[in-house]
Every structure is written in structure tokens, then in C-alpha cells.
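Just one protein chain is left out here, and the rest sit where they should.
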Amino acid sequence: METQIVLDNDILLDVRNLKVHFPIEEGVLLRKVVGTIRAVDGIDFEIRKGETLGLVGESGCGKSTTARAIAQLYEPTAGEIYLEGKDLCKLNREDLLKARMHMQMIFQDPYASLNPRMTIGDTIAEPLEIYRGRGFLQVSSSDIRKRVEDLLEKVGLSRYFVNRFPHEFSGGQKQRIGIARALALNPKLILADEPVSALDVSIQSQILNLLHDLQEEFGLTYLFIAHDLAVIRHISTRVAVMYLGVIVEIAESAELYRDPLHPYTRALLSAVPIPDPQVERTRKRIILEGDVPSPDRERHGCYFYDRCSQKMDVCQTNIPHLAQVKPDHRVACFLYFNP
Amino acid sequence: MAIYGLTLVTFYSLLSLLAPILPIYSYKHQVLDHQYLPPSLTKTAGELLYERQEKTLMEAARDQGRSELNEKEKEELSVLKQRINQETMVFDGKAVQVHQKRYILGTDSLGRDLLARIIYGGQVSISIGLVGTLTAVLIGLIIGALAGYLGRTFDYIAMRIVDIMYGLPYMLLVIIFMAIFGRNVINLFLCLALVSWLTLSRVVRGQIISLKNSEFVQAARVVGASTGRIVFRHLVPNILGVVAVFTTLQIPSFILMESFLSYLGLGVQAPLASWGSLVKDGVDGMKSYPWMLFFPGLAMTIFLFSMNFLGDGLRDALDPQSKNKL
Partner (left out) sequence: MEKQEILRIENLKTYFNTDDGMVKAVDGVSFILNRGETLGIVGESGCGKSVMNLSVMRLIPSPPGKIMDGDVFFHGKSVLSMSEDALRELRGNKISMIFQDPMTSLNPFLRISTQLVETLCLHQGLSRSEAREKAVQMLRLVGIPTPEKRIAAYPHQFSGGMRQRVMIAMALSCNPEILIADEPTTALDVTIQAQILEIIKDLTVKLKTAVILITHDLGVVSGMCNKICVMYAGRIVERASTDDVFRNSKHPYTRGLIRSVPRLDKTTRERLYSIPGTPPSLINIPECCPFHPRCEHAMDVCRVKYPDETDFGNEHKACCWLYGDSNRTG
């Protein structure tokens, strides 16, 4: 089984047929597996160097699980994740550690993602300490200290905050600390899991701007996960829409918003409120029936079948896979091609 | 309340530590004449002996129908008085005017000063409590934390061991252990610790399980932290509040366990005292010499209360959510 593929020098992350299934166990004494949650059920996508791929969807669609699987926090049930040509799922501990230097994560909840008992200086320094301890980094303690202070300033905080504890900061500031930590090792790829969802509107724009500036300065590549479509539109070069563990549409950002093809994407876009009363008055909303379902069954037809207003017979018995229907625009729907 | 607790505990600890240099009598020197002397702040032992003898003689005289002492009896008393004023005994190479001693808390059945015995007993009890608890905490913390974080096989096996040990009558175990390995203080520490780590390991495990999926732990994994680092640098510091409270509440428990053992005669051996053994001695003479039970009991109770208050205060202080945090 090859763990290396031919490099297309432009592609930083290449995810192929990724599946992450969680067993549902029941029983008190003898735990029996009675089903699976198919959180991620076969997705493919790539991210090129320097771009931002927005991953959007509602709760239960599998976007957070995808990020965590890429970060190797969950073990994928199937599939390959190639970071710069190496399959992360097949690496041994040592090589995985090396790979982690290039791939870091920003978390959603600023309150929960910082250890309340460590100073923020220690939190930011930790990755550097760990890698120095393993011999991957040749730096001294004072180098580390200096880097931590520099990072703090880079994210807009004073270097004198080094010895403070997380509870002394506001939500927005905590998120900046999380970003500083993610930057410590100079990664190439940053997985941002809903980094602004828990923040107030006026702080959101500050953090989005910060991420934007950092990307320009350091040539970062982002996988940006959010449920807010307006935020995704603003920050992404390309967007992938997820539903029930699969990608239903993936396209260049402006193209997706200009011409959404998949019925789910259309419904999603029409459901987003726009802060403009005139626009709101004149729009036509597509209201989806029913609830966001839970990914607990194996499916033999289109995952969106139950809620789709344009379903056809063929959709019930065949699973549509992503196919290219326009330049840089792929969609998984039989409205656009035959099974 | 916690401050009172802290003050008292510190006071006790200091007394115990400084016992050898305190101006108190020895805990093991016996003066058989001074058996069962009641506590007295002002009167010397000699005076008490004299009074006691006088009272006995008077009672004997009254039984005989007299209201006054006869010559022979008065002679006896005066001989006693002389002896009191002059007699010395040699203790550790020093001659001491033994009847000039003042026993503030009285004496026990062998004429030993109760105050000294309580203080030295405190030394023994507190150190058993402390060392035993720390050992138990160390074992419980490591096993509980690893079980909680690693889960699966390690957790299963560890928790089954805990379950089994819970089912065993631990006092019985301790007694058997002491019988086999001898009755000294070290063994006492060890076997008490071995049966007491169970509850803490379960508590720690529960806390770790609730924290191990927090985002800051995930963040630590993403930056490459090893299991050891995550457990001991990230998780354990966040559950210290619980551990601290457990520790302060376990110390009294240890002391009580030791008292129980001493009561059975399995605790510290004479002439060493511990609060437990003092209480045992006290119970025997409860009716006639109540101070022998009262003072050790009081000393122990105050200490246990103080530890409990201290534990409460510690919990509040270490809880990052509480307003009284450090």
C-alpha cells in the first residue's frame, strides 16, 4: 500500500474517500455495537497552497469531524489524507509528529481551548517546548520566550500578557491566544474549526481580519469551517457544502453563491437572513421540510432525498457522486447528470 | 471557618514538630506514685498526693467514728510531706524533684504526664494521617488518572482490581498484614495506605474522563503532546481541587482508622502513644478518671474538625469558578 503519491506541487492537502464512523454501543455489562454514526461518509477534496477552503454545513453534517480526522484526533475508518504527499493515516508516531509541525488547529470555543491552569505564555510555548524536547527544533529557552512574545504581538496582544491566565481575557482575546498557539510552529496548513462562531459580531470581524492578514503575511493555507454562510463567503476562495457526512457541492466561492446548483445549497443560501430589509422583503425563501437528520443509517440513495423538493425516482436508489458540471464547480445531484 | 481550621492545624503541626524542644515533661517517664492524678493548673503533684492521702485517712477515721486524725495518722502525713519535699528521681541522668511537677492535664495509669502524651501522640497520629494519606493519594492519583485517560483495557483491569478490593473487609486485611509483618509504625502507614487509595482513584478517574475530551486537551494533542504530558501537565492540575479536598478529608479518616486499630491493640506499641491508644486507655478508666478520656478525645476531635474546615476552604480556594479563588 503506497503511502506516497506523485506530488502535484500545488496541492497541500488531498483528502480521498475519507470515512469516519463511530460505533453506537448499548448495554450495561456487555457493550454491544448496535449501529454506527456515519459522521463522515466518503469525502474527497483538495486544498491548494495559499487558498482557503470553506467547509460549510449544519449540525451533524460532519464538518468538525472532518477537521479532527485530518488533525488525527480521530482515527479515520477509511480513506487517505495526504499532507504534502504523505498519507497521515499511515505514518508512525515519529513521522506523524513531524507532520504535525506543518498542520495546526484553531478551535471554536475560546473558553474551553485554553488550559485554565496554564499561563498563556506557557500555552503558546508548549508546541515549541515539545518539539525542542524531541529534537526537531534547535532553539534555546530564551529563543522560545522571545518567539512567544513576538507571536502575542502579531495577534494584537501586548507582550506583557505572557504571565496571565486565560480567565483574565475576553472571548476575542482568548481566540487570539489560540491563534498565536497555532502559529507557533510556523505551520503551512491551519484547520480553523468555527473560529468565530462563539464571538460577538463586532469581535468577529476583528478576528476575520486578523486571519486574513496572517494568511497574507505567512502564506498560510486554511481549511475554514463554519456554519455562517456569509462569513464563509467572505473568507474562502473555494467552498464545499456538506450534508450528512458527504460533500454535495464544491465550487469556487463567488461561483457557488452566484449559481448554487444542489437543492440543498439553494435552500441553505435562501435561509440565511440578510441584513437589509429591502432585500429581505423581496426574497423568495425556500423552506425545507423536516429536521436535520442524524447520520445513523447506511444510505443507498441520495442523502438529501427525504427533504428534497426536486427528488426523482432515480435519487432513491442510486447515490450521486461529485461530478464536474462547470469549470471549478462540482455537484452531487442527478439533476445535472445521469447515474 | 477555613481560616480557623488552618490556624488550628498549623498550631497542632507546630506543636508536634517542636515537641522535643518544648518545655513539657517526657511522655514515657513513669512515676508510679503519681498514678491517676487529676488535672491541675496550680497544685503540684506533691500537694495533690498529700491531699489525697489526707482524704483517705479522714474517710478511714470517719468510718471508725472519729472526726479527727489520730497521732499515728498525723505521723504518716508528716512523713509523706517530707518525702514530697525531698524525694528525687533520676530521669535520663538528671535528678528531678519529682513531686514538684505540675500535671496540667493529669496523669495516666502509670503516672505519665497526659499533656506530654497527647502532644507526642499527636505527633504519631498526625504523621500517620499525613504520610498515609499522601501515599494513598499518590497511588490513587496515578492509577485513576491513567485509567481515566487510557481507557479500554488498562481502565477495565484497574477498575476491576478496585472493585475486588472494595469488596474485601479492609480492617481484616490490615489486621492480617500487621500480624504477619509485625506491628511497627511503618507497616501501619503502608497497609492503611494500600486500602485507602480506592475511592480517590475512582474520583480521579471520573474527573479525568469528564475532562479528557475538552478542547484544550485536543489542542494539546494537536501540538504533539504525549500521553504523559497531557495527563500530568494538563489534566491533573485541573483536578487538584478535588484531590486537595479528598486529602484533607482523608487525613481524619486515617487517624480514626489508626485509633480503631490501637483500640484493638494493633496500633502503636507502648510506650509510644497515639491519640487512639490514649483514648483506649481512657475508656478503661472512664468513670473514675474522666480526664484520661476527655483530653485526648478533645484534642483529636478539634484536630479533625479543623481538617474538615480546612478542606472546605481549600476546595473553595482551588475552584476556579468560585469567587473565593486564590
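Worth pointing out:
A and B label the chains in the order they appear, each numbered from 1.
In this section, contacts are C-beta pairs under 8 Å (C-beta built on N, C-alpha and C of every residue); 3 or more make two chains touch, one makes a residue touch a chain.
Owing to the predicted nature of the structure, the values given are computational and were not obtained by experimental measurement.
The chain that is not displayed touches the following shown chains in the complete assembly: A.
Which of A:36, A:119, A:206 or A:318 touches the hidden chain is settled by the complete complex: it is A:206. The residue touching the chain not shown here, chosen from A:229, A:251 or A:302, is A:229. One chain of the complex is left out; on chain A, the residues touching it are 58-59, 170, 172-173, 200-206, 208-209, 212-213, 227-231, 233-235, 237, 253-254, 257, 267-281, 285, 287-288, 291-292.
One rule holds in what follows: only the chains that are shown with their structure count from here on.
Chain centres here are Cα averages; for chain A and chain B they lie 58 Å apart. Contacts from chain B toward chain A in the complex involve residues 214-216, 218-226, 229, 233-234, 237-238, 320. In the complex of the two chains, the chain A residues touching chain B come out as 68, 71, 73, 97, 100-101, 104-105, 107-109, 112-118, 126-127, 130-131, 134, 167, 178, 181, 184-185.
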